[in-house]
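This report refers to the structure that appears directly beneath it.
Yeah, one chain of the complex is gone here, protein chain that is, but the others are all in their spots.
Take a look at subunit A:
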């Protein structure tokens, strides 16, 4: 086992696979890609909104942080396996359904509680909506022009997309999209903060930096953003330039923080679709039978993958005397086997179902 792993590993050890090389490559490609998109979107750099220049720099800093975190994370042996096999299985029939379920409607969070689901939908979709509006504007992939006729022309990637009435319904939603998203996020964050203050389960484990800071950052962004509208509409733009700088600061700080704290789950979450595909595909293919009771409990592929990953980490759970690896036993049998090791009598061989282990009776 050892020799096969090192034999397959050696050719990978080139400078091209080093962290720094991968990082440089990813950064270079994304910045070039971004530049090309901006070139196209702005009709050869003629329509850049320099008001939003700070956000552009902030985004590039974010990409730097993101690749730093993501590539380091992808180097871990188990992560590598899931990413590699997940990409291979990306075009399964069920991918679309799983992706919608995990990434859009968060069904699994609803099972953890309706309140938590609602707050997550509000925060999650508020942020997505805001990003969909902001980033095209920052990189000028989308902008508005008006010939003196009361109609805006929406220009998307340099192409005239649609003419909309300046006081029409689409225009209203365009002007207010960020206000709507701010209200969604503020509602969601307030719900989350309330839960974190009241719920004893949450209070037991939460930490300021990990659990509260991202909420306060989102609140900071949303409140300062909403204040911009308030200043424009009710205060004739009083202190608006100052507030717009504060808002810009709040967004850039959050973008820099994003890959490293709790919010890092946003870019990493698509992995759960990979994991589901991985389990479904290899589960259909060939299930592993428990070496003691014969029950099918996991795919052969995953059992082997885990054994290999542990091997890379210099852990080996081969039970030479009994002729199996611990990853080849189903969970109840593995626990019984441990009891057997403790007591000396072969608990795992006794053909009795484990006693009820659920404290609710």
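Structural remarks
Here is the rule we go by: a contact is a pair of C-beta atoms (placed from the backbone, for glycine too) under 8 Å apart; a residue touches a chain by one contact, two chains touch by 3 or more; residues count from 1.
We take it that contacts and distances are computed from a predicted model.
Only one of "Septum site-determining protein MinD", "Electron transfer flavoprotein", "Permease" or "cytochrome-c oxidase" fits the UniProt record of the hidden chain, and that name is "Electron transfer flavoprotein".
Considering the full assembly, A:81 is the residue among A:38, A:52, A:81 or A:228 that touches the omitted chain. Among A:143, A:220 or A:278, only A:278 touches the chain that is left out of the view.
Within subunit A, the residues in touch with the undisplayed chain are 73, 76, 78-79, 81-83, 102, 108-109, 111-112, 200-205, 262, 265, 268-269, 271-272, 274-276, 278-279, 298, 302-303, 305-306, 309-310, 313, 315, 317, 326-327, 329, 331-336, 338-339, 341-345, 347, 350, 352, 354-355, 357-360.
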